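The complex is shown incomplete by one protein chain, all other protein chains being positioned as in the whole.
The first chain written gets the first letter, and so on, giving A and B; residue counts start at 1 in each chain.
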Amino acid sequence: MAEVVLHEVTKKFGDFVAVNALDLRVEDGEFIVLVGPSGCGKTTILRMVAGLEEVTTGEIYIGGRSVGNVSPKDRNIAMVFQNYALYPHMNVYGNISFGLRLHKVPKREIDKQVRQVAELLGITDKLRNKPKELSGGERQRVALGRAIARHPEVFLFDEPLSNLDAKLRVAMRAELQELHYKLKTTTIYVTHDQAEALTLGERVAVIKDGVTQQYNDPQTVYDHPVNIFVAGFMGSPAMNFFPARLTGKEGRLYVANPGFKLKVPQDKIGKLEGYLDRDVVLGIRPENLKTQGMAADHDPEAILEARVYVREHTGDELIIHAKTGGLELVARLAPRTEVAIDQRITLVAEMESMHIFDKDTEETVV
Amino acid sequence: MVKKTMLSSNAATYGMLLLWALIVLFPFYWLVTTSFKEIGDVFRGPKYLPWVDFTPTTKWWYRMWVVEGRMLFRPLVNSLVIATSSSLFAVTFGSMAAYALERFRFKFGPMKNRDIFLWIVSQRVMPPIIIALALFVMFHFAGLLDTQLALIFVYIAAHTPIAVWMMSNFISQLPISIEEAALVDGASRTQAFFRVVLPMIAPGIAATFLLCFIFAWNEFLFALMLTGGEAQTMPLLIAAQHFQRGPQWWDISVLALITIIPVVILVVSLQRYFVKGLIPIGK
Partner (left out) sequence: MNAKKRKQRATEFIEQRTGRAFLAPTVIILLALTLFPFLLTIILSFSRITFADGVQIHFAGLANWSRLFADARLWNALSNTLILVVFGVSVQFLIGLWLALLVNRKIKGQSFFKVLFLLPMLLAPITVGYMGRMMFSYVRGPINDIFHLVGLGRIEWLISGDVALLTILLADIWQWTPLMFLMLFVGLQAIPKEFEEAANIDGAVGWQLFRHITLPLLAPVAIAAILFRTVEAFKIVDIIFIMTGGGPGLSTESMTLFAYISGLRTFDISYGSAISFTLFIPVLLSIGVFLAMTRRYRTVTFE
């Protein structure tokens, strides 16, 4: 069994705390993604699991064994680096077989493994080439091949796709998923790209300042973020955040600010007890702001007006940036919506999908 | 590059380059032709063209190799042994030090990596004469005067800083992730160093060895002061010609050419590595 467990792991660089008493558990065969902004500590966590970085305090277990002072070579892991880190003086065959050669695997077996892996990744015809003769995508595959050939217990990926151009990135994402389906190796994948995290991970861990903010399957993290950070980090364009005040009368609750006044759905009122007449943060995703034509029966008390100042066509959507009452917002509309710059537009807010955050703790209330 | 920047034409460029090429080559030409001149031709004023101004002869070359071969033998061997071994050690020590300075954080009192590096490299600033006399005294008491070993030691000390400087250049350009990949792949630190790092810095090692070799091969002052007859090197042999026998230009030219040839061969064959290594690190 190759589950990975981090128990109260802390990493300090001098006085700087990069990772703070982190607990994480990856089940055997699971593909999880560590995601967060640059400098949040996700790469440090990965490197500690790999053994390239010493743990200041805490324990790490791979397959039940404590790997605290075990060097990388004895941890039975494989890693794919952001810049691939291919050995420039060896050809592709040499790169892939290096680990096997170090472990004194018999030559015939090595050959079989390398060819199998090359076949799997479609690079059989490049086995004799040196890394500098390959394209970015090909180098990445060689890096993958090198990792796969070792048949490790755990795969560690450090932002492997960030050096590829956009199209290739999307294609590789699909390939990685396929690969995982075939190999079923426990995988920890690090990225700063939230889209990548959502598409690839069986579970996603959102990291900020060395602390896990939320660790769930992608849909949960997306639909039910636990705080403003997670809500704002996941999803693109990012969630709209509005300062607002909760006001109410006769059993009805409204969230209001100079730009608009929206009615809170009945089923959410219960949880907002204690926030009446207080300032909160309202969060609405761009796709939950629609034109009246698009929204089916909507609550007349859940509309707002705004003036458009930027339009972005993406082919399958129209993204608009607008202002209301001094507040800025972003909305995703149907591609052929007719709206001009400087035009006033009426938007419907899908309040069932809205979030309310405590202004001070930044945690989600609803 | 856009043409016509500072000068009006390519012709002017070529002209100037050829002029300098001439300035560079003429003394060499003189050296070569002198080695083929009869005594009379040398003393009767400058003769330029073979077979036109003078009749070339190969007798000095013949004499040097065959007749006086024994005189030539010892200094040649000394120079080869001293230059090669001291350079090998210098490059080895230098690479190891450079690697350590790039991959580990030292602290000796207030001295950190940068300080240690500067201290090592700054040894070149000191004019050799400053320690030459002291070394003379030291080696005298150690009984090492006039031995190959003395010069080997001195050259290692003199050229290791160069090696550290050049190899530091190279090693700082190596992405550390490649070494990490080797560790993850299952290599111990030593295996990683020999099987992954070393092949990657091979060009740097070649260039550095070349530079150290040239410095050692051509060195004069220490050789002059620390050796006598036994450990005489080629530069000393050349100088000795002059003082012992008067200016016998033909012989001296032959010797000078013999001294140059190994260096030229080494440089021409390794010249592409040579250029890369001289890019200075910003101070």
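Structural remarks
Note that a contact is a pair of C-beta atoms (placed from the backbone, for glycine too) under 8 Å apart; a residue touches a chain by one contact, two chains touch by 3 or more.
Because the structure is a prediction, the values reported are computed rather than measured.
Against the chain not displayed here, subunit B makes contact via residues 1-2, 4-6, 10, 13-14, 16-17, 20-21, 23-28, 30-31, 34, 42-46, 48, 92-94, 96-97, 99-106, 113, 116, 120, 123-138, 140, 153-154, 156-158, 160-161, 164, 176, 179, 189, 214, 217-221, 224-225, 234-235, 238-239, 242, 247, 249, 252-253, 256, 259-260, 263-264, 267-268, 271, 275, 278-280, 282-283.
By definition in this document, only the chains that are shown with their structure count from here on.
Inter-chain centre distance (subunit A to subunit B, centres taken as mean C-alpha positions): 56 Å.
For subunit B in complex with subunit A, the touching residues are 175, 177-178, 180-188, 191, 196, 199-200, 202. Subunit A contributes residues 50-52, 71-73, 77-79, 81-83, 85-89, 98-99, 102-103, 146, 150 to its touches with subunit B in the complex.
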